[in-house]
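Notes follow the structure.
Here the complex is missing one protein chain, while the rest keep their positions.
We call the chains A, B and C, going by the order they appear; numbering starts again at 1 in every chain.
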């Protein structure tokens, strides 16, 4: 996924000179994860900026750039370091369109590597997506594989609204996939077809016995769990990759729940008032009669992300997903 | 409720000299809502502090004071101004106990007047409680009336963990109630009985036909709606006032849902991944078979809190609650 | 140490200085006219609030020079970033004053907001200091584009305590962007005096932390405010980087219409400072210069009254926004499914009668631009 994101950055910056990248250590080193490698050499330091160490300053100045017509991509180095920029994101990025009669949205992309699974030190493994999804005015998306990552990045840049672009660290190097060189979207001409890929869920694995609804870092292991359920119980679970966490693709969610009659939501963030709570509520509210069991959740626990020696105890695992599926199937 | 909170501050500060109050304009004026009136004169400016205008500085230094053994109460002037302190709250206040083997929790109370209904300008009417409830390590509470406000404030001060104390602005002057002078808790002796009032929901109106589960600003109008349902439909709705938003009183929630067979969650914050989503999910997961209809939600919309001329369109109203109840009752 | 820049005397102990280069009689009259327009707006807004026709309003009585002077120093292509305390400044840039009044009346959407790009006026900023990084980013973008424009942002001395102020100043100086930070040091942040806000004697002292040039001016003197801003904007547009300006003055009125300064300060101070307020003082200076006379003065006052009276009438003629305004403009493109559901939910219930918060009344009697009767 790192290479796919890198390709996306190159393509976006090459096709539209309004696109600009800023963040801590994104230019000279190409980012701590090398996602932005090669951009400085190609596009110069006016458009590829190693900023001072200040996240509110980064997001705030990105908003100002967008006000002048640029399309900044702002990288937050790690999940837990987005918090100092929280005010800029929720009071300004989220409300600029609203405060200008829809005419001057904050057209910024905030890229955030997030989640655990890479044995990182304290404060480098948070999943803050629900915090942003709860705040009106933002779009929140997370790709689960390389091709989606590139295409969704381009779509996010094209999208006039502020997009919180959550990159699962765990998938950066884990998942490999061919990414077509040709970008699907034409940035410079404002080709808006990208809205679909940003907002529509995708069936990552077909099945009609159980819907496993998930996104980002937990997509690969949900597929693994589905495969195991197939092998061990002959159950075919559909894995629905949400892609967009706000807005949610309600039709795809309720459609999958109805088609399967049973649903499990999986995510890495804490359970309390997480994305899973919303998905579960939506399904019950709308299609409870189609269900043969309540929707259950397999999520991170309601505790701080542990020190990394214990992170595998915290993270939803294939086993926990299979066990969660059993709770729904055997209910 | 303003007087009750004021009384609570006076009692806490008089009974324990570790208690200290800090915030913007809390001392000399007694706070923009007069909640802290009279404290400066009585306890002096070392313990009643008008701080510089910087919310991260306020919460961060409150954490440091607690490290030294004080019990600071930090006031945030209005809901939307807590965001600059978000990092201090979620990475430090929430994790201090965890990072010190449970031995040095951040024993602070963060008071936040919140919500709409008082015709305030932009950014003065947010309901950010779900953001804090989602973050592990915090306690999040909200009183709905004067007596609870005083008692819960004392309990929050006694509680060794960081407590986000959400004060519904709308109830500040609207709800009147006798508050016994005698405080129920003895701060100086660390009387911990207060844990109950901080964490246990309360039945604000009895009934067995429908559970209206709510908290803070929407409690009074939920009671009104219940009264209307009784008059108009002969339905007796129980109003469950959660008091604590994290942790949730799961037994009281599922118990009420089971007792009534139907439940409606009401809050003012946006619906997406709000407290209502969690409550709804918990009920379906645990007691779906006891339900005669899915749990529904009446909440703020997924839009920025409107300019105040339209705030009554945004806020859950008695009519909207009654209509929501009908969706559950007539399902 | 920075010396206080000042041109306008008080006709008594403080001597007049000659008009600086770059301003002729027409300019002086226009700067004065803007003072009067701003004052008229402010007094009328206070009156409207008292009549229940606006919500809480943040008056700026006495701070007109910190707005008229800097605005006059701007080119039309420069961007400005006001706070709630400069709410009506957009009116000097083509934003309808009725829109600003509507904002204070609690109207959103097309009533109370405007297109920031059309006027090069950022939306009125309520959360303290948070607009300063925006000015920096915008200035960066202009520099990247090689456009000879600058960004001018106002803030209070209280705002200097916020982290966003620091981050903006630091970014601006590291990036050397064309931005001017204009601090209105009115000595108070609600009830908090300057001495509890910072340990420095001035705000300009903070420029050293960013290796940034700084100027201290008399905030009741529009010509001093003009001069400092003009020089800073020129340096900025020419590639010379950012500047910090501190306009030293005093918040003569309350923080806002809901605030009662008697709770925390001595009114005698305000009364003393009032002697230096800009409208009368500038009128005196221009009169001594022979640029202004009674006829011109009352013509300017009359014109301002008409302008604001028209704005009030326009604001009052606006329909109460419908319920759908809640869902308007949240996104530039596309609406989440939940918005349609929200509209449906609303359509199913009666609109609460109390939704009309402020009753339109007969138009108030017109105010007097020079007399500070809106305040005490």
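Simple rule for what comes next: contacts are C-beta pairs under 8 Å (C-beta built on N, C-alpha and C of every residue); 3 or more make two chains touch, one makes a residue touch a chain.
Only a predicted model underlies this, so the values are computations on that prediction, with no experimental measurement involved.
Note on the chain not shown: across the whole complex it touches A, B, C.
Of the candidate positions B:36, B:77, B:199 or B:317, contact with the unshown chain belongs to B:199.
Checked against the full complex, the candidates A:21, A:56, A:138 or A:263 give a single residue touching the omitted chain, namely A:56. Of C:93, C:143 or C:206, it is C:206 that touches the chain left out of the display.
The residue from B:52, B:216 or B:324 that touches the chain not shown here is B:52.
Against the chain not shown here, chain A presents residues 24-25, 28-30, 32, 50-57, 80-81, 83-84, 119-124, 271-272, 301-304, 306-314, 317, 319-320, 323. In the full complex, chain B touches the hidden chain at residues 20, 46-47, 51-52, 54, 56-57, 59-70, 72, 84, 87-88, 91-92, 96-105, 107, 136-137, 139, 159-161, 192, 195, 199, 246-248, 250-251. Counting over the whole complex, chain C has residues 161-167, 170, 173-174, 176, 196-201, 205-206, 208-212 touching the chain that is not drawn.
Here, only the chains that are shown with their structure count from here on.
Averaged C-alpha coordinates give centres for chain A and chain C that are 40 Å from one another.
Measuring from the averaged C-alpha position of chain B to that of chain C gives a distance of 36 Å. Chain geometry summary: the mean Cα position of chain A and that of chain B are 31 Å apart. Of all residues in chain C, those touching 2 or more other chains are 108-109, 127, 163-164, 330, 336, 338, listed in ascending order. Among all residues of chain A, those that touch two or more other chains are 56, 84, 87, 91, 98-99, 136-137, 246, 248.
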